[in-house]
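The complex is shown incomplete by one protein chain, all other protein chains being positioned as in the whole.
Letters A and B name the chains as they come in the text, with residue numbers starting at 1 for each one.
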Amino acid sequence: MEHTVRGKKKLKELVINRDWCKGCGICVSFCPKKVLELDSKDKAIVVRPEDCISCKLCELRCPDLAIEVLTEEDND
Amino acid sequence: MAVKDYLRERFFPHMWCPGCGHGTVLNALLRAVEELQLNKNDIVMTSGIGCSARISGYVDFHSLHTLHGRALAFATGVKLSKPDLKLLVPMGDGDALAIGGNHFIHACRRNIDITAIIMNNRIYGMTGGQFSPLSGPDKKATTAPYLTIDAEFDIVEVSKAAGATFVARSTTYHVKEATEMLKKAISHKGFSVVEILSQCPTHYGRKNREGDAVQMMTGYRDNTAKLGSKALADNPSLIPRGIFVDQARPEYCQEYDNIIAKASRNRAA
Partner (left out) sequence: MTNPIKFLQGNEACVEGALYAGLEFFAGYPITPSTEIAEHLSQRLPEQGGKFIQMEDEIASMCAIIGASLTGRKVMTATSGPGFSLKQEAIGYACMAEIPCVIANVQRGGPSTGNPTHVSQGDVNQARWGTHGDHNIIALTASNHQDIFAITVDAFNMAETYRTPVILLLDEAVGHLREKLVIPEEGELAIVDRLRTALPKGVDYHPYLPREDGRLPMSDFGGDRRYNVTGLFHDMWGFPSNNPQVVRDLLRHLIDKIDNNIQAITRYKEHYLEDAEYIFVSFGSSARSAIHLAKSRRDRGEKIGVLELQSIWPFPAEMVREKCRGAKAVLVVEMNMGQVMAQVKAAVDEPGRVFLANRIDGKLITPEDIKKLLRVIQGRGV
């Protein structure tokens, strides 16, 4: 998908700090687009980055401060 | 600055349990500070004792980790002594309303420019899950094997009655709202209180069949409603969220400056 909806930020990278993540699953459960899952080691991983709408709710809610949603706009 | 620039990263991962809401409060608080573009040297974070109190070790501000319940008393000394500093005082519910209850109501009454953030998880987590003055009746805790019989405080009502000039409530689910409230509270000139419902899945959720962190946060979503919303009007048993008080009243340190002016004239006369 080349173009994002006007006003929406386009995802560049969803960074998960595996050392800090404690696998509570908050990001997974409340992601509106089901972008994240827990892997076999109970760490959050990005499985559907193409669906991410960069709402950053995972980053904001993460109690471990382990998620960073980097958007194209952030780069500007 | 990025949020991480406000962290003492060497202490991460932090000591809180998986899913503990306190990390989300830290997250929201740092975003509020970042968005307000506050200088780290101007902030003093004062905390008491308990899970909540550990927050002060993780932030790259001046940090004062004090005694159980006494954070506001220490903060009052810092603030009155150097009013230019921003005082952030995160507390647990037992910390703020049980052992620290007296300091809390008097800080409200004085309207000293300090921001109190009450991370309300309705339990004493650090000591292993004893009921707190925010647990409410019919709850299970290690000191209430037959369920609690104690009524709970309503932090918003206590704060209002004691004279706080900014009072708000949000939850870890409503993290954007919580961040906005924290920004307003920190910018408010006077004593501000932000209660944030913060899940303790380990000691509260498990014992009281409220499930894990996700289920508890879902509960915050379903059992709360915005002040003035139709949902709240339709169902008054929901816990209201929002800004309950936002008013101007003379601030303590400014009033004390007037005392100094009066006393200096007195001396000169």
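The criterion applied here is as follows: a contact is a pair of C-beta atoms (placed from the backbone, for glycine too) under 8 Å apart; a residue touches a chain by one contact, two chains touch by 3 or more.
Only a predicted model underlies this, so the values are computations on that prediction, with no experimental measurement involved.
Within the entire complex, contacts from the absent chain reach the displayed chains B. Summary of contacts with the chain left out: across B:His62, B:Lys140 or B:Lys226, the touching residue is B:His62. The residue touching the chain not shown here, chosen from B:Ala73, B:Ala96 or B:Val214, is B:Ala73.
On the side of subunit B, touch with the chain left out of the figure occurs at residues 11, 40-42, 44, 46, 56-57, 60-67, 70, 73-82, 84-85, 102-103, 105-106, 256, 259-260, 262-264, 266-267.
Throughout what follows, only the chains that are shown with their structure count from here on.
In the complex of the two chains, the subunit B residues touching subunit A come out as 3-4, 7, 12-14, 16-24, 26-28, 30-31, 172-173, 175-176, 179, 201, 212-214, 217-218.
Across the complex, subunit B is touched by residues 19-26, 29-30, 57, 60-66 of subunit A.
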